[in-house]
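Apart from one protein chain that is not included, each protein chain of the complex appears where it belongs.
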Amino acid sequence: MNSSTGRKPTPRGLFGRIADHRLDYLYILPAIGVMLLVIAYPIYYTFYLSFFRTPPSLAMSDKVFNGIGNYITILTSESFHEVTINTVVWTVWSTFFATALGLGAALVLNRQFAGRGVLRGLLLIPYVISAVAASYIWRWIYHSDFGVLGAILNRLGIIDGKLNLLDNVNLVLPSLIVVNVWKEFPFAMIMILAGLQTVPDQLLKAARVDGAGAFHRFLHVTLPHLKGVMVITVLLLFVANLNHFTIPWIMTGGGPAGASDIWITQIYQIAFGRIRFGLASAYSVILFAVMVVIGYFYVRALTGNDDVRRRG
Amino acid sequence: MSRRSYNAGWSLTGWVFLILLLIFAVAPMLWMLITSFKSQFAALKYPPEFIPSNPNLEQYERLLSPKNEVGRQFLRYMANSIWVSTATTILGVAVAVPAAYAFARFRFPGRQALFFSVLFRNMFPAVVFLMPLFIMMRWMGLVNTYSSLIITYLTFGLPLSIWLLKGFYDNIPIELEQAARIDGCTRFQAFYLIVMPLSAPGIIATAIYSFITAWNEYVYALTFLNDDQKLTLPVGLQRFFTEYATNWPGLMAASFIMSVPVVVMFLILQKYFVRALTEGAVKA
Partner (left out) sequence: MFALISARKGRTLGGVGALLVSSAMLVAGPVSAQGSDTGVDPETWTPEYVRSIAGQTEPNTAEECSQVVPLDYSGSVDYWYVGPNEASPELEHKMYDDFWAAWEETYPNIEVNAQNLGYNDMLNKLRTAALGNAAPGVARLPILWGSEFAAKGQLSELSPEDVGYKTENFWPGAMKSVTQNNKVWGIPTNNETMAFIWNAGIFEEAGLDPEKAPDTWAEVVEYSKQINEKTGKAGYGLVARVNAGNTPFRFMPMAWGEGGGALDEASDSPSYQEVWVNNDGTRRAVQNYYDMYVRDKSVPVSALTNTQTENQDPFLANQLAMVIAHPSEYATMLDRANKATGDDKAAAMQVVDNMRYGMIPRGEDRRAVVFGGSNVHIFNPDNVDGDLDMEAAKALVCFMTGPEWSTKLAWVSSNPGNTRGFETVWMKERLDTIKFLDVSTSMLPSGIPFPPVAESPEIMNIIIPEMLQNALTEKMTVEEAAADAEKKVNALLNGM
């Protein structure tokens, strides 16, 4: 049995300390093992393949070394510019609206009233159902020819004629963002709700005694307490949105005319539609690079939180 | 649970916002349900009937009756999904608990780095790994087996599970364990009798999360499984209704059936989820 719970800092070398703690590693071995298995090789392979040209007429074993040619091809292509703008629009607005709606919902739900649990449960439903099902449901609601949304807007006199969302270059991305926000705001809501319950009552009371209005209390008492959880929520959503594949793929396949194409659908399209695994790998590496930057902030946010937790 | 003052006052805006949000969240689900009660033809009326004039359960009968081919197939997909998700959940908890405990309690070298490397998993999009993972699964002879999916799904749930549970273990005073040890418990007994019950909400929450993720996953299931008999629901859903004929009511009914288990589970257990997030992740 090791003695790791009772720490005596022994001034030994790294390997000595590792040896001392060797049994500790057994606890994390399964988790780390399965992670390595599923992640390490694919990362290596993606990097490796990103330096090769793999046209559809060649077998994988005949791939041609291409240096950084794939990266140049991507970065100089016209579509990269367009797809990147779509990706930024998709990720930023999805994250923003999901967080904003989630925050609003959490603030309203963070009081005692009858039916609160039921209400919270109902609001959580979109988060739980599968993205595949959600995509079909919304495709049916949006349907240009038979969709219920078009029918309602027609009846209300807001539009006249067919409602064209998914077949319209200008409206398709906003329409998909709505679906994504629908799916994600409950996650932000539940995270922030959890965060709200940690705001000390005394502080709020004290603020009220001082004559601070509701908005003032929110701004100066509640919000600072929420900062940690908000940062984590935003980062998690940001990463999830950047990687989100199912909704755009099932609903529009990136169309029409590429108007809802984002990085991840492009990567899939290049890899499996156009069978350029080399090019797709280079694209993935670019995506990784962005992820690493976000990951840096993510880890910093988590460690910050960790410190707070330990102090508390 | 903290006690909020009742006289905080319901601002009108709060109510209006809540009602609008509720409509936004629930209306699409309602429309799914309404459509699923229509016949294939009734669904194509435009403008649509908001209340089906001729509601029927035809789609549900077809999907859930083992008497016909469609029903048998659909029930099989459902059984497959249940099996994969359950296995993922149980294994996930079994792997996450000791890891989270070790990250919280032990001070081994490389602890921080390893902890963050686990959390980093979610940074990598599933789609990018499809090809290399397939090749790897093939080396291991796991293509067309549930193991390939279960191993992959494990890694989706682990980061959040480990993070949440570690938060719990951080908050459980070490003295409790030490007291138990003095009373003659082994380390495992101390863990099992003292730590486990205290972290139960966390375990329940991570279990729900793992189950839902596995239940809903689509891209890997599409790639790793070939056998028609082995498909999981999300892939089956797509296979069933979009190839040669769209059947919107059928698709909506299948989506509804598919959502029921996870929604019910989540509704029953949601309070643990909120508690776990509060105590495990965000509590200062």
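Lettered A and B in written order, each chain numbered from 1.
In this section, a contact is a pair of C-beta atoms (placed from the backbone, for glycine too) under 8 Å apart; a residue touches a chain by one contact, two chains touch by 3 or more.
Predicted model, so just to flag it, every value in this text is computed and none were measured.
Per the touch definition above, the residue from A:T46, A:N180 or A:T252 contacting the chain not shown is A:T252. The chain that is not drawn here is touched, among residues B:R107, B:R138 or B:R187, by B:R138. Within the entire complex, the positions of chain A that touch the omitted partner chain are 53, 55-60, 73, 139, 143-146, 162, 164, 166-169, 251-259, 269, 272-275, 277. Where chain B meets the omitted chain, the residues involved are 39-42, 44-46, 54, 56, 58, 69-70, 73, 130-131, 134-135, 137-138, 143, 222-223, 226-228, 235, 238-248.
By our rule, only the chains that are shown with their structure count from here on.
Centre-to-centre separation between chain A and chain B, using Cα means, comes to 16 Å. Those residues of chain A whose C-beta lies close enough to touch chain B in the complex are 1, 4-5, 7, 14, 17-18, 21, 24-25, 27-28, 30-32, 34-35, 37-39, 41-43, 45-46, 101, 104-105, 107-112, 117, 119-126, 128-134, 136-138, 140-141, 145-146, 148, 151, 154-155, 182, 185-186, 190-191, 193-195, 197-199, 201, 205, 214, 225, 228-229, 232, 236, 239-240, 242-243, 245-246, 250, 264, 267-268, 271-272, 277, 280, 284, 287-288, 291-292, 294-295, 298-299, 302, 305, 308-312.
Contact residues on chain B toward chain A in their complex (touch as defined above): 1-6, 8-9, 11, 14-15, 17-18, 21-22, 24-26, 28-29, 31-32, 35, 43-44, 46-48, 50, 94-96, 98-99, 101-103, 105-110, 114, 116-133, 135-136, 151-152, 154-155, 158, 162-163, 167, 170-171, 174, 177-178, 187, 212, 215-216, 218-219, 233-234, 237-238, 248, 251-252, 255, 258-259, 262-263, 266-267, 270-271, 273-274, 277-278, 281-284.
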